[in-house]
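The other protein chains are all here in position, but one chain of the complex has been omitted.
Moving on to chain A:
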Amino acid sequence: MSNIPDELRYATSHEWIRIEDDGNASVGISDHAQDALGDIVFVELPEPGTSVNAKDEVAVVESVKAASDIYSPVSGSIIAINETLLDAPETVNSSPYENGWFFKIKVSDAAELEELMDTEGYSEHCEEE
């Protein structure tokens, strides 16, 4: 059973989002997603400053098994990226919810957060897949 922390919200495409103390949000991929992908060997990240819409492709992860697009769970502008992933992509496998975050985003429409799943909803979603 994969780890699905309560304080996060989840997209159907397996990204998580966390509202930080400063009101901005961090985005990464779930434990379930990293486990399904297997060893991650490359991560491509968006340019800071980019404006994105919810469900836009913003990043790519390549594992030994497959390449997978990462979608932004919400609209907003990218304010930071996790550059450690460029040299140490395996961090996504070892710490998907903490050190393995992908980017930080300034959320432009907080209502979009309501459309995402909570722990229970995401857990059911993973089981159905």
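Keep this in mind: a residue touches a chain if its C-beta (ideal position, glycine included) is under 8 Å from a C-beta of that chain, and two chains touch if they have at least 3 such contacts; residues count from 1.
Simple rule for what comes next: contacts and distances are computed from a predicted model.
Undergrad: Could you tell me which of "NADH ubiquinone oxidoreductase subunit 5 protein", "Aminomethyltransferase", "Cytochrome c oxidase subunit 2" or "Branched-chain amino acid ABC transporter permease" is the UniProt name of the chain missing from the displayed complex?
TA: Answer from the record: the omitted chain is "Aminomethyltransferase".
Undergrad: Per the definition of touch given earlier, which of A:I19, A:V60, A:I79 or A:L113 contacts the omitted chain?
TA: Residue touching the chain left out of view: A:V60.
Undergrad: Out of A:S2, A:T50 or A:N93, point to the residue that touches the absent chain in the complete complex.
TA: Checking the options A:S2, A:T50 or A:N93, the one contacting the hidden chain is A:N93.
Undergrad: Where does chain A touch the missing chain, residue by residue?
TA: Counting over the whole complex, chain A touches the hidden chain at residues 38-39, 41-42, 44, 60, 62, 64-67, 90, 93.
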